[in-house]
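In this view, the complex is presented without one of its protein chains, the others remaining in place.
Right after this comes chain A.
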Amino acid sequence: MIEVKNLHKGFNGEEILKGITTSFKRGKTNLIIGTSGSGKTVFLKCLLGLFAPEKGSIIYDGKVYSELDEEEQRGLRESMGMVFQGSALFDSMTVEENIMFPLRMFTKQKKAEMLDRANTVIDRVQLINANKKLPSEISGGMQKRVAIARAIVTRPNYLFCDEPNSGLDPKTATVIDNLIQEITEEYDITTVINTHDMNSVMEIGEKIIFLRYGNLEWEGDKSQIFKTDNEAVTDFVYSSNLFKKVRNAQLKGL
């Protein structure tokens, strides 16, 4: 579980996050949504420890990040997995090497053991015949699968995803969303996903927080988001023509 208390963060005198307080439960897919410039990425980078908050605290299963020494912070980071928007695979390494990379860095396992573990997660994310290929030789959807496999290969306690289905076709995006949700339940990890894709919200939004101008505007789940009377959330949710038509049809009783 991750608890965030009164989190503030700014750059060059401009306050980006203005006192966010929320929590993300273990075994659930938690979504951060909001328009561009709402502070989603900064919030996610604070959760990852890449940005130090100016005020407030982030608590990972009872451990306050800012109170840990450097060694403990590094240890905590090793228990985090991250799926980047552009996958961020190491382009000089093969798929297999990319997935084994965290094991090579942080474990004393022999190569055969690492390969065995890598193959387990490769099977889990359903990557077929890609082990020896370079990231540039596989599709965007497969790159996301590799990124997920790399993120979970060390059995992390926390999984963070920054727009995991951006640039993917709707069908592949749904497959990736479902894969993340299945892994979250199976590994019993705390997953936080940064997205502005309403399909993801509908598919896997077990907890959703809506950020606006650096404030936590609304929180709830996928069943509540379509019923809320919060104007900013409604504007965001129904900004797509498809959702507008669905809503109009609902209002007309069709």
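Rule of thumb we're sticking to: a contact is a pair of C-beta atoms (placed from the backbone, for glycine too) under 8 Å apart; a residue touches a chain by one contact, two chains touch by 3 or more; residues count from 1.
The definition used in the following text is that contacts and distances are computed from a predicted model.
Protein name for the hidden chain, per its UniProt entry and selected from "ABC transporter permease", "FeMo cofactor biosynthesis protein NifB", "Anti-sigma regulatory factor" or "Na+/H+ antiporter subunit D": "ABC transporter permease". Checked against the hidden chain, the listed residues A:80, A:127, A:148 or A:179 yield one contact partner: A:80. The missing chain lies against chain A, touching residues 48-50, 74-75, 77-78, 80, 82, 84-86, 88-91, 102, 104-106, 160.
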